[in-house]
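Here the complex is missing a single protein chain, while all its other protein chains stay put.
Letters A and B mark the chains as written, and numbering starts fresh at 1 in each.
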Amino acid sequence: MTESVMTSTQTEKRNPWNAIAIALLFVAIYFGLIVTVADQYMNADLSFGLPLAVRTLTAVLGGLLGAVIFLLGDRLEGSTSTITLLLVVAVVFLIIGTYFGLYVAPPEQFMGEVQRIMYVHVPTAWNALLAMTFAFACAIFFLFNGDWKWDALMEGSIEVGVVLAFLLCCQGAIWAKPTWGVWWDWDPRLTTTAVLLFAFLGILALRKFVDDPVRRGVWSSVATIIAYVDVPIVYFSVRWWNSLHQLQSNPNTVSKPFWIPLRANAFGILLLMTAFILLRARVASLRLKNELAPPPALLESELGEVV
Amino acid sequence: MGANLIEAENLARRYGRRWALADVSFKVRSGSVVMVAGRNGSGKSTLFRLLSTAIRPDRGKATIGGFELVREREDIRRTTALLSHYSYLYESLTARENLSVAADHLGKPRSVVMPLLERVTLAQRADDPVSTFSAGMRKRVSFARVLLQEPTLALLDEPYGQLDPEGFLLVDEVVRELKAKGTTVMLATHQLERGANLADDVIILEAGRVQWTGKASDVLTRERPGKAGGTAW
Partner (left out) sequence: MLIAALRKEMLLQWRTRAQLMAVFVFGAAALLLFSFAVGPVAEMLRQFSAGFLWLGLLLSSTLTLAESYHAEMENHALEGLLLLPANPRALYYGKAIANWIQLTILGMALVPVMVILYDAGTTRIVALFFVVALGAAGLSAPGTLYAAMTAQVRSRQTLLPLLLFPLIVPALLASVKATSLIVLGDPMGQLKSWISLLVAFDAIYWSLCGLLFDRVVEE
């Protein structure tokens, strides 16, 4: 970690927000996953008497808040130990989720082995929506606040969201072919994802074509807001449109044996996504620093060129 | 002439990686005529666009007539008019129509348009589309547009550009009239002698910074400032 030499003051002090985020994530993982594992495999009740609904809510909120605090609390520079930690833990969870999903969980009643793709598909869907929502929030904050960290975070979360949306479409196609015989089944959720994917790809293209950082930030924030507001409208219109034909829905995995791989993967992808958004935001932040550098001092300037 | 109409501090503006204005500070007295001179690329146009609020500064601040440059943009625009390199004209509309559009947006009656076109000696071409106009004629229409706004501060970027000798005289007349009405005028020009004759004060820009400020009379008499051995503008 030689970069810590350059950014000494920031890395010496432990960022307190990271500790809070870790604590929140731990709570989320505890109530979301560990309690279920203990219940199923050790017949132990670690739930502190909290009912299922409360535990699920804690898990969801804890996960969300933890991820968001990681994203906002990180100074977008300094040591990469936070990110490395996130990546390692994420991979661990994904391994657990994959193992449970492929080998331990029983095959589903009607669909058989094909259903196992849900263990990746559903968590990817949750996280893709999360990434886009975070991008939307960053866009709003950037327009009101003007702080560049929002632009960097927005760029990171749009890119990661696009990747997740693309994966979602692929997973949907992989599931649809053996099940319905076609690659695409016009399921409203999947179709909305495809539209979302194109919309945000367009925003990334917009960012590429605009050189001025202020304009780029403002315009892509505007476009992100407009695109995100459209998502529910697209969903409802496609659902309406599709309901006139045979409605083919994706299955829901609700019974207990399916929970463990689902949640393990959910946390895994959440942490992975957070780590990638942070990394990407750091890259964006560095570029912005370069673009926004102040004018050179009088002696070094030569016809106003940045030395 | 007394209070300062414009007070600018450390204005800076970049285009890509190049700082068109690096650090510009100055004051302009209300009712005065200021000539802004400098080589091509020294930042004159950028400065005028900044003062007119067409673009924002990346650094620094300024007040015009007591209004802050970025936060009170609307108020500055109400009292400032810019004669720009861009003609701000619609090619498919006639001269009269172009000015009428501006008059409509300003809330002024359309009857003010013809007298202005007469002032810039374009009355006989008033109903020809601007696409048929020469560069000098477009400049005149743009000039009329500035006069239409009845500004407190007139920012004239290269007013003599593309004009014929009669046009030069017209510009001189108009600037004198504006001054007589109490309008503050800033002129960016390469026509040093003409400008200095009209102006009270001069600001010389070089590479996005103020190189020299002083009285117009000094410019005509002192040695040309600039790099050693360099000729000018």
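As a convention for this text, a residue touches a chain if its C-beta (ideal position, glycine included) is under 8 Å from a C-beta of that chain, and two chains touch if they have at least 3 such contacts.
For clarity, every value in this text was computed on a predicted model and none was experimentally measured.
A.B. asks: Among B:L82, B:V113 or B:A188, exactly one should touch the missing chain; which is it?
C.D. replies: Checking the options B:L82, B:V113 or B:A188, the one contacting the hidden chain is B:L82.
A.B. asks: Give the residue, chosen from A:P107, A:P178, A:G202 or A:P294, that touches the chain omitted from the document.
C.D. replies: The one listed residue touching the chain not shown is A:G202.
A.B. asks: If you put the missing chain back, which residues of subunit B would it touch?
C.D. replies: Within subunit B, the residues that touch the unshown chain are 52-56, 73-74, 77-78, 80-82, 84, 86-93, 97, 101-102, 104-106, 145, 149.
A.B. asks: Need a quick check: the contact residues on subunit A for the chain that isn't drawn.
C.D. replies: 143, 195-196, 198-199, 201-203, 205-206, 209-210, 214-215, 218-219, 221-223, 225-227, 229-230, 233-234, 236-238, 240-241
Everything below uses one rule, namely that only the chains that are shown with their structure count from here on.
A.B. asks: Quick one: report the Å distance separating subunit A from subunit B, using the average Cα coordinate of each chain.
C.D. replies: Distance between chain centres: 51 Å.
A.B. asks: Give the list of subunit B residues in touch with subunit A in this complex.
C.D. replies: 12, 14, 16-20, 22-23, 41, 43, 56, 58-59, 207-209
A.B. asks: Which stretch or stretches of subunit A touch subunit B in the complex?
C.D. replies: Against subunit B, the touching part of subunit A is residues 211-212, 214, 291-292, 294-296, 298, 301-306.
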